[in-house]
Structures are given as structure tokens and as C-alpha cells.
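The other protein chains are all here in position, but one chain of the complex has been omitted.
Up next is chain A:
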Amino acid sequence: MPAMADETLFQLLHTQVVAAAYGAGRGSGDEGLRAGLTVLEGMGFRVGQGLAERLPQGALAFREELDTIKFLCRDLWGAVFGKQTDNLRTNHQGTYILQDNNFPFLTQMAWGQQYLEEAPKFLAFTCGLLRGTLSSLGIESSVTASVTSLPA
């Protein structure tokens, strides 16, 4: 039976991980920003690999790419954030857009454009997570995230 506090704990932990990646004198300029993002993305990658083993337990083999992406949208998002993505778009040539209107890591931030530059730090881990899961399931990919307005 799933514990009730799982998502909150994960959000708090994630906030601290982001802070730790940028603290300890990693530098505040562009260099430091990039280093922090790489670290977070790498962490997400490894976690994604483990999740890709554990989550599809008992699920049938994925027939095609779209199946895998749908699994991401439903099961992965459900397991990590407690909800599913709101929208999935594709151009059928290898590009997929997953849209989430209430992204859990960003809902706690202030309304408006104030912290828009800070948002990428909170998305790096998730990007890595997706990339790790996909690569473990056999799809090499590059994941980018974009935020239009907070809360996203």
C-alpha cells in the first residue's frame, strides 16, 4: 500500500538536492549553472535507469516507440509525481511533447515571471530521469524542458 507522504517527501528532497548542487561554492556564473545542471541531470539519468527496470514489472513488452512514451506519460509520471501528464503530442517523426499543466516541482513557486530563470534548475533532474528511462528501454534521446509561466 503506497505511503501517503511519498510525493511530498520527494519534492522536499528534490528541493534540497537542487540547493546542494548549487551550494558549496560551485560558482554562480554561467559555468556554475551548467555544472549544476549536468550534475542534476546525471543523477536523474541513473535514477531513470533503475526505474525503467522496476516500473514495468509484469507489464507486457513494448511493441513500438509510442507504447514506451505512453508508458512514460502514465506509469512513470504516476509513480514519481502522483498524476499523469496532461497532454502528449507527436510529429510522428521522433519528436514528442509531454505537457504538464501543474508540474509538482514548480507549483510552489510564486506566480508570475519572477523566478523564470531559476526554473531550469528544477527541471534538470526530471529531464535526466526521462532520458535515463528511455535509454534503458532502448531509445536514445535528448530531453529538453521549457516553462512558459509559473506556476507551470
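The working rule: a contact is a pair of C-beta atoms (placed from the backbone, for glycine too) under 8 Å apart; a residue touches a chain by one contact, two chains touch by 3 or more; residues count from 1.
Note that contacts and distances are computed from a predicted model.
Engineer: Between "Trafficking protein particle complex subunit 2-like protein", "WD repeat-containing protein 46", "Organic solute carrier partner 1" or "Nucleolar protein 8 isoform X1", which matches the UniProt record of the unshown chain?
Structural biologist: "Trafficking protein particle complex subunit 2-like protein"
Engineer: Hey, which of A:39, A:52, A:123 or A:143 is the one touching the hidden chain?
Structural biologist: A:52
Engineer: Could you list which residues of chain A touch the chain missing from the display?
Structural biologist: Looking at chain A, the ones touching the missing chain are residues 46, 49-50, 52-54, 56-57, 59-63, 136-138.
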